[in-house]
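Read through the structure below, which is laid out as structure tokens, and then see the notes.
Removed: one protein chain of the complex. Kept in place: all other protein chains.
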Amino acid sequence: MSSHAAHADAHAHPAIGTYLKIGLTLFILTALEVGAYEVVHRGQPAGFAHLLEPVVVPVLLILSAIKFALVAMFYMHLKSDGRLLSTVFVFSLVIAAVVITALMLLFAYLHHVAPTKVPGGP
Amino acid sequence: MATTVREAPPSHEPEPTGLWSWITTVDHKRIGILYGATAFFFFLLGGLEALIIRLQLAKPENTLVSAETYNQLFTMHGTTMIFLGVMPLSAMFFNYMIPLQIGARDVAFPRLNAFSYWVFLLGGLILNSGWLIHAAPNGGWFGYANLTSKQFSPGLNIDFWTVGLQVLGVASLAAAVNFFVTIINLRAKGMKMMYMPMFVWMSFITQMLLLLAFPVITVALILLMIDRTFGTHFYVPSGGGDPILWQHLFWIFGHPEVYILILPAFGIISEVLPVFSRKPLFGYAAMVFSGAFIAFLGFGVWSHHMFSTGMGPFADAFFSMATMLIAVPTGVKIFNWIGTIWGGQLQFKTPMLFALGFIAMFIMGGLSGVMHASPPADLQQTDTYFIVAHFHYVLFGGSIFGLTAGAYYWWPKMSGTMLDEKLGKVHFWLMLIGFNLTFFPMHFLGLNGMPRRVYTYAAENNFGFWNLIETVGSLILGLSFVVFLVNIWRTMKSKTPAPADPWNGATLEWSIPSPPQEFNFAEEPVVHGRDALWEAERLAGGRVPEPQRVSGKGIHMPNPSYWPAVAALGVATTLVGFIGGLHLPVSLTGVVILFLGVYRWAFEPAG
Partner (left out) sequence: MAEHAHALEHHTATGIDSRKLAIWTFIGSECLFFASLIGTYLVYKGRDVIGPKPHAEWLLNGKVQEQMLEIPLVTFGTALLLFSSLFVVMALNGAQRGNRRQLITWLVATICCGVFFVGMQVFEFTHFYHRGMGYTTNLFSSTFYTLTGFHGTHVTIGLIWLTSVLVVALRGKLPPEKALNLEIAALYWHFVDVVWIVIFPVVYLIR
């Protein structure tokens, strides 16, 4: 492994060892995500499923957010690149999140607080 | 995969002028002229559509055009003015002036620049091709669902609209990437972001808006296209779909879009006022931050276009407050413009007249805009001519006055000739009078209940008097453009030569010959502060001598190429295959052409 030589470089690209560790982490996080889904889906083990069910949505979103950040920071090099690129990406993500959240809130009102009868709908 | 380069020709060799040189050009100045000429043509087309509308409305129960034709006219007038008029006219200035103002030789991606133009041209042609079969788009420029569904719009009209706009979207996105990177990366040595000309700043913010807003309308249009082509129910209630989704997606794009339409004009005004007041722009930093704040906030107000759709009190209140808030940074700008001219040595040349007209007209448009921000008030105003008055004051009184100021201001630089001042003043006064006659009475008509988008009205409504005044006003407006055309025609014949710096300008474009040589700057400039040319003149102790044309020996410029045009044809052909249902052979051919164009572009041999 060339970890030492790579880290000596000012604009250090992460070493291959780091890439592999990130890869393994991503795999494990995915396994946890699917595991959480299966536990809630099957309702087994019963006690754990009972605990997990009310928080499974935030848990899944947090797990995927961590995966997202790992790929962005390490595989896409944002951690070691200049701040400009991170700013471009993060700003876009913020607006993207605003759009998704706003749509969900606006339609939640329409569907649950003040729904109108629509043929074919609930 | 880099742009190929070659040495610029010696200065005394005339630049090639044939059609082929224009088709293969990657020079930002030529591309700017292409945008300008094409956009001006479409602008006149949109103006003609407006005149026919005004003639139809001149008296009650008029029969000049049918209701169906009227629908096509107002749809195309709006769509044309926004997408084929104001936006590409702004693009003309982005293309021509941004590299000059930042001291660069060209944009970051010259072939991508050419690609953007050709895609724009094809998109504009597709959008207007419906006229040939009397099936021009007819669902309004905002295309509300589910009027635009296959059930209620079975003809090809809406297909021309969705396909044309998608093609135009590709052009805008490609150009936005290009200018975003150019402004960040290609600034001359010493030109920090906070030393950039205000036109460059406002254009920079505009590119960010384009990048974030256009994908949303792209999705909105794709879903509409899929509904119409494959029978899905994204916007169709009978299948569970909700037409409101269209409105949200459209306006999430649509509101940033209006800032895309006005910010470049803000930038132009911020260039013209200082030069013709012989004073630097007042409050530079505040202008930058207010522009950024307007753009950011602009993403949070879109549902003020939807106050009548029953979103509920919380949403109404939120969007209302956010909309009112936007008036604050806008007000900051207006005060700063006034602060710029205050105490200045005012030169009332034509560009300055249009800039001053802009301030007055934009304030009026802003005032009516703030009135719409209140949901209960807006419930009276929405879908009436009161709204039509508002947006014409900001879009015409704002954007068009601003772009016209830019046209007169930069004409000498782009053409090497001077427009006639007297005719310019006639143009201004006719335009100011005609504009106000046309649009001011719309405030009254709207409050008196005249609805939008109606092809006629009953005599008993008593709308006839003001409508007639407005029609007369619109004819005066049309006349003002005739004066402009006469001015251009006369100038092209007489060719009064323009010096490099006819206005005693503050920014770098005035430091090079008019028109500039292909490589722009003989030597790449080094900048020491804002208003780089005034700064350089201050350091030199006075005006700098008239720059000479020099040999371009040793300066490497990008090679011309026709592959961007080929790729553009590929994009257009792929999407045209969706008009009137999916015609797979057409779209697949388009994909092949696109791949061919892109691959040859990417692998063009260097040098």
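The chains carry the letters A and B, assigned in the order they are written, with residues numbered from 1 in each.
Please note the rule applied: a contact is a pair of C-beta atoms (placed from the backbone, for glycine too) under 8 Å apart; a residue touches a chain by one contact, two chains touch by 3 or more.
The shown structure was predicted, so the numbers you read here are calculated from the model rather than taken from an experiment.
**Student:** Among the options B:G36, B:G130 or B:G241, which residue touches the chain absent from this view?
**Tutor:** Reading the full complex, the residue touching the unseen chain is B:G241.
**Student:** Which listed residue (B:F180, B:F435 or B:F578) would be found touching the missing chain in the intact complex?
**Tutor:** Residue touching the chain left out of view: B:F180.
**Student:** Can you list, in ascending order, the chain A residues touching the missing chain?
**Tutor:** 2, 13, 16, 19-20, 22-23, 26-27, 30, 33-34, 36-38, 40-41, 56-57, 60-61, 63-64, 67-68, 71-72, 75-76, 81-82, 84-85, 88-89, 91-93, 95-97, 99-100, 103-104, 107, 111, 120-122
**Student:** What chain B residues would touch the chain not displayed?
**Tutor:** Residue positions of chain B that touch the missing chain: 1-3, 5, 108-109, 173, 176-178, 180-181, 184-187, 191, 211-216, 218-220, 222-223, 226, 230-234, 239-242, 245, 249, 252, 523-524, 554-556, 558, 599, 602, 606-607.
Simple rule for what comes next: only the chains that are shown with their structure count from here on.
**Student:** Using the average of all C-alpha atoms in each chain as its centre, how far is it in Å between chain A and chain B?
**Tutor:** Distance between chain centres: 38 Å.
**Student:** Considering only the defined contacts, which chain A positions touch chain B in the complex?
**Tutor:** Residue positions touching the partner: 84, 92, 95, 98-99, 102-103, 105-107, 109-110, 113-114, 118-121.
**Student:** Going by the contact rule set out above, which residues of chain B touch chain A in the complex?
**Tutor:** 184, 211-212, 216, 237-240, 242, 244-245, 248, 252, 299-300, 303, 310-312, 314-315
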